[in-house]
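I have a structure here, written as structure tokens, and I will follow up with some questions on it.
Heads up, one of the protein chains got dropped from this complex, but the rest are sitting where they should.
Chain naming follows the written order as A and B, and within any one chain the residues start at number 1.
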Amino acid sequence: MTILFDGIAFGMLLFLISVGLSVTLGLMNFVNLAHGVFAMVGGYVCVVLLNDWGVPFLATIPFAIIVPGLVGVVLERLLYRRLYEASDLDQVLFSLGLVFMAVAATHYFFGARQQPLHLPAFLSGQIHLPGADIGVYRLFLVIAGIVVAVGLQWSVIRTSFGARLRAAVDNQRTARGLGIDVNRVFMLTFALGSALAGLGGALGVEMLGLDPEFPVKYLVYFLIVVTVGGGGNILGSLWAALLLGVADVAGKYYVPQIGAFIIYAIMVVILIVRPQGLFGRAHH
Amino acid sequence: MTSLASPVAADSATAIHDSLRRFRRSADWKPLEYLFWCLPVAAYFLFPGNYLLLSQIAVTSLFALSLDLIFGYAGIISLGHAAFFGVGAYTVGLLGMRGMGDPLTGLVLAALFAAILGFFSSFLLLRGSDLARLMVTLGVALMLYELANKFSGITGGVDGIPGIEIKPVLGLFEFDLYGRTGYIYAVVVLFVLFWIARRIVHSPFGQSLRGIQMNAQRMPALSVPVNRRLVAVYTLGAAYAGVAGAVLAQTNQFVSLSVLGFENSADLLLILILGGTGRLYGGLIGAIVFIVAKHFLSDLNPQYWQFWLGLALVLLVMYARGGILGTASKWLEKRRQRAQSRPVGGAA
Partner (left out) sequence: MNAVLQTHGLVRTFGGFVATDHVDLAVQAGARHALIGPNGAGKTTLINLLTGYLAPTEGRVTLMGEDVTRMPQHARCRKGLVRTFQINQLFGDMTVLESVAMSVSERLGLGASWFKPLAACGEAVDEAAVILQRLGLLSDAYETTRNLAYGRQRLIEIALALAQHPKVLLLDEPAAGVPTSESRELFEVIAQLPRDVTILLIEHDMDLVFRFAERISVLVSGALLLEDTPEVIANHPRVREVYLGEAHG
């Protein structure tokens, strides 16, 4: 039971971080392997504010959202935008390059060590329920994940921004003809995805750890969430992330030797059997 | 359809004959190529203290060549090519541990096992987008890594299999401490396999691979069984990578888990892109540049090295998509065109 809950909490973090990638990949068709960098930025913003500046944990979160979002805007304007039309391979190489640079730069500024994080008292500790001990922080993560998922799904379906985004993705030229500023829509979407990754990164320091290798270490996880969930599918990402989170935590607990192997094998099988993802539609 | 091949008027027949002469020579060795292959010989005499580094270049060249076959020619993108390299390396390592250290047997078996893995995994890649292929190749390599990690009793895990005993080449040439034999051996293997690869890419089979890469939809309408060709080339590329891994294990007499790692695959892709894809020499030139740069830059600071690597990737994608060879040939082409248009412009 505790394992299940840990898995769900882990899955929520994966969801928070990956959902931005799902949007850029599925809707904007951009293979951004550097997505984890934004999560790492969020994590470091949180840790630095907390440890060096004494800002309370919850108060660091807005910064951990805004800073990666701004970084996202800048990178999108300067670099990513030029590659929307490029091939998958170009996008892969380019974003891999960004990952390498980010990892090296983080090494340079913060060193190779794991960043410590001390949670405030009201978020640590456990709730004792009959049959299960649930970490307060885990509960916090799950709630945060649900709030974000619901908010996102609602905004894509209900708000005018969501409508414009879907229009821009379905047919860029028509959308432009309708007077939609496609560039702006893409930029905002990218920023939103980066900001969410930052949020996930900050909330995840305690559970995922934080060091310069972060974007590489979890890259495969993010990709699995997106490919299994089906690109551009928010709820699909959520289910995929939860599935992966539970499978990973349970796998590492019960069959520690081959846990990772099973996850990769499942990913390959899903890609072969359902290339559009478990929850993806055949064609968006 | 006899009339299409029917004899044509005599004057046009000679016109055809003349115009074909250039094409018939297109697969001949060019002067620059002879020059290129003088490099490893020259390096042997010029850098006698650096045989280990030089053999590393030769091995990486071969590895990059194997990726060029499947990616540069057939267009199958892979982020997991290290899987085959690793299989080759471990084949040699495990044989060597059991006293079966004959180098050439090792190469053949390494090629065989890598080819078997390549053959079976190729079926996973027949359908699907570039992204799906990327993920599947990555996934297969990660699975293999996890397996090797789990069975560390056999593979030695992260610590690796040290002190693999490799017998003398052909029973004559002992692998020495300075890597002199190793270097010559690696270059000879590289050259032989390069020569074969060169024949392959110029053959009708190789041409059909280029066709598949440029327009896979069109090929079945030219009676090409696309899937069969893809399976064949992927298996071949895997075998080549296996040999590269084997040569590494033999010249280093050491294998560890890093041969299977993600970085090995990612670096390889970068090397090939850096040099230029679909030209055979791209991987070789990429390997030279990459390893020399790594040697000097990571001497300064290993972390900086990774930064420059990343920067190189970003710049390559944005400004020099064809890599070194692609950019060079584009530049030459432009010069040629300018040279052609100048007299016309002057006359006008």
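Simple rule for what comes next: a residue touches a chain if its C-beta (ideal position, glycine included) is under 8 Å from a C-beta of that chain, and two chains touch if they have at least 3 such contacts.
Worth saying up front: this structure is predicted, and the values here are computed from it rather than measured.
Within the entire complex, contacts from the absent chain reach the displayed chains B.
Summary of contacts with the chain left out: across B:T105, B:S129 or B:Q207, the touching residue is B:Q207.
Residue B:V224 is the one among B:V224, B:A293, B:L311 or B:A328 that touches the chain not shown. Remark: the residues of chain B touching the chain excluded from display are 1-5, 8, 12, 15-16, 19-20, 22-27, 199-200, 202-208, 210-211, 214-215, 217-226, 229, 232.
Just so we're on the same page, only the chains that are shown with their structure count from here on.
Centre-to-centre spacing of chain A and chain B amounts to 35 Å, using the average Cα coordinate of each chain.
By the touch rule above, chain B contacts chain A in their complex via residues 77, 79, 124, 127-132, 134-136, 138-140, 142-143, 146-147, 150, 262, 266, 269-270, 273, 303-307, 309-314, 316-318, 321. Note for the complex: chain A touches chain B at residues 25, 31, 79, 82-83, 86-90, 92-94, 96-105, 107-108, 216, 220, 223, 227, 257-258, 260-261, 264-265, 267-268, 271-272, 275.
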